[in-house]
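Missing here is one protein chain; the remaining ones are kept as they sit in the complex.
By letter and in written order, the chains are A, B and C; residue numbering begins at 1 in each of them.
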Amino acid sequence: MTQSQEPPPAPRDGGNHDAAPLAHHFDSLKQQYDSAKLGMWVFLITEVLFFSGLFCWYAVFRANHPDVFVDGHHFLETPLGAFNTAVLIFSSLTMALAVRSAQLGRRAPLIGLLSVTLLCGLVFLGVKTAEYRQKWHHRLVPGQARIEYFFSAKRTDGVSAPPAKEFLPEGEGQAQYRQYVRQHLAHAGEEILTEEQLQGRIANLRSFMGIYFTLTGLHALHVIIGMGVIFWILVGAIRGRFGPRRFTAVDLVGLYWHLVDLIWIYLFPLLYLIH
Amino acid sequence: MIDLDGLYSLAELPLLAQTGGSFWLPDAATKDPAMDPVFYLILAVCALFFFLVVGLMGLFVVRYARRPGVKPQKTTTHHTLLEIVWSVIPLIIVGVIFYQGFAAYMEMQNAPSGCYEIRVTGRQWQWVFTYPNGYSDDNLHVPVDLPVKLTMTSTDVIHSLWIPALRVKMDLVPGRYTSVWFRADKEGTYRLLCTEYCGDEHSNMLAAVVVHSAEDFQEWLKGAADYLTTLPPAEAGKILYQRRGCFQCHSTDGTAGTGPSLLGIYGRTHTLADGGTVVVDDNYIRQSILEPQAKILAGYQPVMSTYQGLVTDDEITTLIEFIKTLK
Amino acid sequence: MATTQVEPVPDSYLTDPRGLRSWLVTRDHKRIGLMFLVLISASLALGAVFALLIRTELTLPGGQVVSTGAAYNRLFTLHGAVMIFLFVIPAIPSSFGNFVLPIMLGAKDVAFPRLNLASLYLYVVGMVFFLLVLLLGGIDTGWTFYPPYSTSTATPVVLAVVGAFILGFSSIFTGINFLVTIHTMRPPGMGWFRMPLFLWSLYGTAVIQVLATPVLAITLLLLAVERVLGIGIFDDKLGGDPILFQHFFWFYSHPAVYIMILPAMGIISEVISVFSRKHIFGYDFIAYSSIAIALLGFLVWGHHMFVSGQSPLVAMIFSALTFTVAIPSAIKVFNWLATMYKGSIELTPAMCFALNFIFLFGIGGLTGLFLGALATDLHVHDTAFVVAHFHYTMAGGVLMAFLAGLFYWWPKITGRMYRVGWGQLAALVVLIGFNLTYFPQFIIGARGMPRRFFDYTQLVQPDPDFPMLKPHPEFVYYQIISTVGGFLFVGGLVLVAINLIGSCFGGRKAPANPWGAATLEWQCDSPPPRENFASAPEAGDCYDYDDLEYDEQAQEYVKLP
Partner (left out) sequence: MDHTKTPSAPNSASQADVPLAHVVELRILLTVFAALIMLTAITVAVSYFDFGAFNLSVALGVATIKATLVALYFMHLRYDNAFYATIFVIAVGFLGLFLGITMLDAVEYYPDVQTWQQSTR
């Protein structure tokens, strides 16, 4: 850090879009870029460790209750999961290409590729929503009764207490629910004979759906955040804010998006591909 | 002068450990507690290193205090051999401590065969000790000189059983069993406490450990279980009401507690939390004890945990008879 | 002497630019550090109030301050939560770390100044959540949030959990910032092994913050999800596993104690060397030991679970690993002593607190041996003995180092000198008060006093049902000593506050280098100008005091030509 002379006047925004403005506390663009990139990598590490809690939860349950997963995965649509995997991988490609375009200073491809990436994110979320809706319809969402209660007028009528933290709905819904579980498992080639078996399956399903919704829900949240920042750099790209020496933001968002993809690459077999 | 419920005045308080045991550890109910030698070994190591470090520190502060015109003396800024020596010596010492602690732990962990087995259930905020003959008590009675194994679980939150005199401690975790074993060599009465924070009355979750001679123990066990048959049901129920801690939530004088008062509750129709009604009869009381969450009276929280497996059918009958008398 | 005429102060970071708004949107690491210092000190004060209430309550058996266990449980939970999440974790990195880290590197700021400001605001939001919890009546789970108690209690647990979650991100952001700054912004001539040891300790801290804190975040999130939606994770009634929570929680919370203590050790390394006027002994070993502590700290979390129902196999592994982490700490202490040997020791307040640190942390660390060894842990786990142990390490370690750092850098931060004599007195009062408070708790803990115990009446009275049961009336005696000590301890802290705050009003203007330290922060003015250095500082050996001479006239150290 040669501070003997004044640092070169930092090019401010406007005029030169090829090089990033140099913040006052850095000496060179390289130093600034490397700092940002290292910072992003360290942040990605925190993300890995964040998800490690979920994977640990999964691993402990899978080791001790393998039947939970065998029963539960019958209720997921493997083709949808596989399709979503392909969509995310494709979006990763377009993101990687977008970073390349930014590095090469090609504005039009950059805008196009970012838009495609964003679109892929939307498709992913769309499929996810369809899957979630189906689960909601069959009352497979953990805490569904409590969520319904929260959004209903009952919450404020002063009489009704919140439903217990139970998975099974009350009354008529329960009969339907039992019927659905029974039928679905029969469809998957498993005949449920006794009430005890059915109870066991329902308990398993409840554990599995807890894991499924928490894992995919948190992943989906990351997808949404990723789409938010992609939208932000898309706006920047349209305004011509990136250039061969000014692509840090695209690069970092790309890293984030790839990590989101990477996590899904594990979630897919762990949740959908079970025997 | 501060007077503690008329028991001690401040001036009479014992200055040091005049109440049994050593300065550091309480009275032991076993002849050679496996832990004690480890405790004193570590204490000695601690004392040695503390006086070494603080002694040297004090010495240096005095000896090398800044004096005008006196420069600090040149010494080397590193000495690898020295560093290795003072890394390896502590390593060896902690290795020894680990081994001692581990060996004693294994002794305390592995129950011998032929243990007298007692089941322990922790609940907010009470201990229930169930003997092989089905009798339950809220204090722990054990025979002397016989290894005793406690198989423990909890019906609500995590508790922890600690008997300082026996140097044993183990958590009671809901949804699973844990166990400890011990052999008391000295007859007497000792304290048993809950050491895992478990809610409002955590500090009142106490019990006594009574170590009987072998004959006394058998006699006690026989006699203790007898009250159900020798006393009229309502009176037996009253004893049970006290022993099982029902009084903590359910009063007998009409004041509402955590749960409804039992005064005059029998035979009346009550509104439930979900809007329905219920007549308090034998069946409802039985259900409320075994499945407390099933029908909650309006105005109360579903906080009671089940007594399933903790009371026998005969005991419930006596409790119902007792409740009937509360008019 | 101290109140010479107040000279006009040249523009420093404190006054340039002026105005409240310039503070609220500042990206200057010094301002952020100073604001952290103020907020953290306020949290310490709040935690200390709870502490005194607890101490007063426990003086005698039965209710003194509060009348129910429920109220007492809220007291100790809030004391623990405030002290851990709002004080000890951010205490040193966020305040002194932020202030001096870039200056020690000769840099103008940390790598990500905006992230740094975000960290401050997250801290404030977390604080607001904790205050909300307080206003809503407090929570009663203990700071550890163990389920199923935490998933079933009626108190606002989710609010507190969200608060801790947010504070976790504040900590992560600080960690990322420090890690990157140390990596990419060292000046020419300052290789890794020429950095001040405080930076090594902050580096180790940042590693833990980055690796462990996210696990706390996910743990708390899962707890909240379980509590709100009833997903079975930790609660056995919903098909979960209560022990799993303890693994999750301690995977963060054990390394977290090194987030707390490592920077404290860093400060002590600086202070001991400067005030002994001796080059630090065994630089490499101290540096490596910081990293060793950071990494080994991850391998020992299960020693909090020896009686929890953890399997004996895993307990044995954790016990063995636990002892390895004792070695790097021992190395540091021995090196500090070797540094003092044949030095020229000056008992400034900072040095006094550093010596307090060695005294108290020594006891705290050594008594850890009782808890690491399996057999003894079975006896003393969850008793007042543990309370004493971790207060010796956390309050005796972190707080003493915090105070040492405060007295050490105060002239640099505020540009004012405090009264040395009063500082020394405070250190003595704190030392005596501290030992009176906590040493008795070792004894009563080992003799049968559990922790988190509202009312110990039944332990000190004969039991009418069991006349043979020996009560422990001596507990009362020790508790009284402990409470008296507690007030003395806090009194010492008040002395510190009066001395330091008073120095802002008419204290002597601080010279650039009042202590004769060789790290770079003493080469810029006190308080430093906005961009720290007028001209680039020269990074030399940061523990070489040979060319620094005390100038009686200017009352500061100057470089010999």
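Criterion: a residue touches a chain if its C-beta (ideal position, glycine included) is under 8 Å from a C-beta of that chain, and two chains touch if they have at least 3 such contacts.
From a predicted model like this one, the values you see are computed outputs, not experimental measurements.
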Touch partners, limited to displayed chains, of the chain removed from view: A, B, C
Among B:Thr30, B:Gln109 or B:Thr153, residue touching the chain not depicted: B:Thr153
Which residue of A:Ala23, A:Val42, A:Met209 or A:Val253 touches the chain not shown here: A:Val42
Given C:Glu57, C:Asp109, C:Asp140 or C:Asp241, the one touching the chain that is not displayed: C:Asp241
Absent-chain contact - pick from C:Ala51, C:Leu197 or C:Leu211: C:Leu211
Absent-chain interface as seen on chain C, which is shown: 183-188, 191-192, 211, 215, 241, 243-244, 247-248, 251, 298-299, 302, 309-311, 313-314, 317
Touch residues of chain A, complete complex, unshown partner: 1-2, 8, 27-31, 33-35, 37-38, 41-42, 44-45, 48-49, 52, 55-56, 59-60, 62-64, 78, 82, 85-86, 89-90, 92-93, 95-97, 100, 103-104, 245, 247-248, 251, 254-255, 258-259, 261-262, 265-266, 268-270, 273-275
Residue numbers in chain B that touch the chain omitted from display: 153, 175-178, 308-309
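We adopt the following convention: only the chains that are shown with their structure count from here on.
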Centre-of-Cα separation between chain C and chain A, whole angstrom: 36
Centre distance in Å when chain A and chain B are each reduced to the mean of their C-alpha atoms: 45
Centre-to-centre distance between chain C and chain B (centres being mean Cα positions), rounded to whole Å: 32
Sequence positions of chain A contacting 2 or more other chains: 164
Interface hub residues of chain C, defined as touching at least two other chains: 241
Residues of chain A touching chain C in the complex: 1-4, 23-26, 31, 34-36, 38-39, 42-43, 45-54, 56-57, 60, 142-143, 146-147, 164-167, 203, 206-207, 210, 213-214, 218
Touch list for chain C against partner chain B, complex: 60-62, 68-70, 73, 140, 142, 146, 148-149, 152-154, 236-237, 241-243, 276-285, 307-309, 312, 315-316, 319-320, 323-324, 326-327, 330-331, 333-335, 337-338, 340-347, 355, 358-359, 362-363, 366-367, 369-370, 372-379, 381-383, 443, 446-448, 450-463, 465-466, 468-474, 476-477, 480, 543, 545
Chain A-touching residues of chain C, taken from the complex the two chains share: 102, 106-113, 115, 172, 175-177, 179-181, 183-185, 187-188, 210-215, 217-219, 221-222, 225, 228-233, 238-239, 241, 244, 247-248, 531, 533, 535-536
